[in-house]
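Worksheet: the structure to be examined is printed underneath.
Note that one protein chain is taken out, while the other chains of the complex remain in position.
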């Protein structure tokens, strides 16, 4: 097990999963400390920096990576455990964006209406107090929200010779935008190409379920992960494990398909772990499960299906990878100094 | 304020909202203790009682009511607070049902595949221990789930001369099937006809988010509610208030429309309560809100949009109706004796 | 066989299917000439009469009926053949309507954007020339479109004690808004209550596929129908037969479910008529079928699945009801004189 540190320069960011050369080689069991830029590439500094003016397509949602994971082959699973995710700035950024978000017509849910006003909000991030402060733009209203740092975008290269925009998510992970991807959780991704080609970005100081406005509290992050390759075990859709639950991620439109995918995967996973017949597992998940909403704004929406661990009666998923990775020794001082 | 008790006989159940004569007249502020049958009409007693054989359409999902609420006129809001919801039996029932549920093709998401096997599960309900016990059918697996009694179906008569099946939900409430409708919460429904015509049924000892299998842990309930008419205040979609959050309910297909409706309503409600500009409220809800899933199986799906109360900085919704109703004195002994 | 004429007065219109007393009693084989008002109740006479100002909910989409059809019992099918549909005015009306239509956010596909401008268009209808003349409002542009009169709304009472708004469609028919429901076609509807309770309205001088703006070229109609009860044959979803094709109608949201319903019904119907195995019928429909779009704006969308009759190799649907009804003798002079 080795401990790596990789701090990207501007030319190191990618805008796709697939079709980019790796930056660092890791081995199963290694720990990596790195930095991710915010989804706007860090160019929004004041409320007058409107995204549609200061950002240029396709240079949105920069991803740090890819990281080549030795031993990872198609058909394996890559476990990525988030040891720490720490905001790298004291200001977070959010905004509306023309014809993007859940409560506006969009490029796809197309209408003849003009777009909503484009507006930027800045949030004060106080890591020590664990607070993200919302401030209204047209009044003096403020609200202190719990800090809950997470990565919106984590993925591997897709298969089939594809390269997919970092703005979307699918079976390879990508821009899932779920608040469940916080420090202390393990993400499982099916490996499609040799080396897996892991990338991550899109840190959020927090986001609501659904990310209804299309943009979370965006901020650069210092992040430390531990990776493990689980050989010969395939994972059809992204899965997340926390200390208290197992979760399946469905990425799709319409939203009911994201729901169906996630529930279907969780039912099968539960049957496999418990030995339950498939319909018995369906019944258990239907009564005991929760369905945390990820995003309802991106090219693919995300829904999660979660089952509290007590229902598994002690069986460990993926041979106990989560337990192993969460106890990896690591420095917590990776993220120091504003950038 | 008067305390009423109404125990229905078989002929008192209805199968629609609208188009049925009222059973009891209540006044704003009154408390009512009543009983609801389970969604199968109580006919499933063993695992061999298959719903498609022992139930007859349209006699599914019996509703106790309607109750005529004096003073309730179109344009008002009816607040219904759940003082207690107590299972009336020690056994709950669940099942699959042919071509119904989230993980099967259905009458609408039609396919040429045969239906899943129809299977019944019985749950032991231990009210004192607060436990619902799942037991697999094809193995010895069991799991103890938290008891969390709720009503799947609560509604008023719709407007426009309509009568709607108790199996569906819409702006008038109805079969919302959300676990958030538990004791201690207040449901707000827009009044469409004189007297509101409140009805309720479909008790669940608990359900998972999404009710993926199409059927929760169904059980008859002893339930006590307090009602209040809020004059001159309209409510476009059902809303729920708990001690900790306000919630808007969207009932629709596809699921993203249920999401959009609920978020849209919550944003407008938040703006109204806080004085925030609409986009500022959108931003606050997007970062601070949660999106509890109701059902993804009924004729209309339900999504909730919830905002934790601290974000309202002390403003009370509907003039403090929730606080008033939750402190109504009431007997908790309504539900005694198995039926 | 009897020939009836019924001209409604203002108090004869209904706004639901179900929950209204019948106006006329017909017998199987009878012919009825009647009149339907336009969807706005005839109150829009100039481009300055904005629907949201001159119309009052729920008094939209008046339906002439219901007509009680003797012998029609639940489980039977009612065949309604359109012998003639003739515009009763020389001016048709269309409009945008706030937050209604396919290219705007709506009450359900909710957004925070203001509604599109409400605007009225008047069309010249020339029955002899077979032309409907479009005239732009903000320029001198005109276009002559083929006159193609049809009824947007035709239905029977739903089952399950329901009464449904005339603005929506479902298994009972209703506001299907498909251009395929023109003179010369036969509509088959499953009977849910004794007497069927047939109603019709919402005449269109023509409409595009999808009715994207939410409103067709609306006009009152003189219409003559012939009805027949097909005993002991149930029809799960509305079906239409023309001289050249059989068609199944799916009414649902989302649009893919309307598609699935219609294709599923047509595959089953085709298998039944041809003796083909279900998968063989699926294959035939998939290669030979068309999918005419009805509406993509109403509470339920409609898609049709159509199979050209040559693929049936001479087999007649519903025992030849279409052939029988289309040759019913009838006066074509029912509609004379502007109203």
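All chains are identified by letter, namely A, B and C, in their written order; residue positions are counted from 1 within each chain.
Heads up, the rule we're going with is that contacts are C-beta pairs under 8 Å (C-beta built on N, C-alpha and C of every residue); 3 or more make two chains touch, one makes a residue touch a chain.
What you see is a predicted model, and the numbers here were worked out from it, not measured in a lab.
Visitor: Have a look at C:50, C:127, C:291 or C:316 and name the one touching the chain we're not showing.
Guide: Answer from the full complex: C:291 touches the omitted chain.
Visitor: Which candidate, B:112, B:131 or B:278, sits in contact with the chain we can't see?
Guide: B:112
Visitor: Out of A:189, A:279 or A:293, which is the one that touches the chain we can't see?
Guide: In the full complex, the listed residue that touches the missing chain is A:279.
Visitor: Looking at A:7, A:138 or A:163, which makes contact with the chain not pictured?
Guide: A:163
Visitor: If the hidden chain were put back, which residues of subunit B would touch it?
Guide: Residues of subunit B in contact with the hidden chain: 103-105, 109-116, 254.
Visitor: Would you write out the residues of subunit C that touch the absent chain, in ascending order?
Guide: Within subunit C, the residues that touch the unshown chain are 94, 96, 102-103, 116-117, 119, 121, 123, 132, 134, 136-139, 141, 143-145, 206-217, 253-256, 259-260, 263-264, 267, 274-277, 279-280, 282-291, 293, 296, 301, 303, 305, 310-311, 313.
Visitor: Contacts of subunit A with the missing chain: which residues?
Guide: That gives, for subunit A, the contact residues 15-16, 18-19, 57-58, 107-112, 159-165, 252-254, 257, 260-261, 263-265, 267, 278-279, 282.
In this text, only the chains that are shown with their structure count from here on.
Visitor: What are the two chains with the top count of C-beta contact pairs?
Guide: Greatest number of C-beta pairs in contact occurs for A-B.
Visitor: Distance between subunit A and subunit C based on Cα centroids, please, to the nearest Å.
Guide: 48
Visitor: If you average the CA atoms of subunit A and of subunit B, how many Å lie between those two points?
Guide: The separation of the two C-alpha centroids amounts to 33 Å.
Visitor: How many angstrom lie between the centres of subunit B and subunit C, each centre taken as the mean Cα position?
Guide: About 35 Å separates the centre of subunit B from that of subunit C.
Visitor: Residues of subunit B touching 2+ other chains?
Guide: Within subunit B, the residues that touch at least two other chains are 253-254, 260, 263-264, 267, 279, 282.
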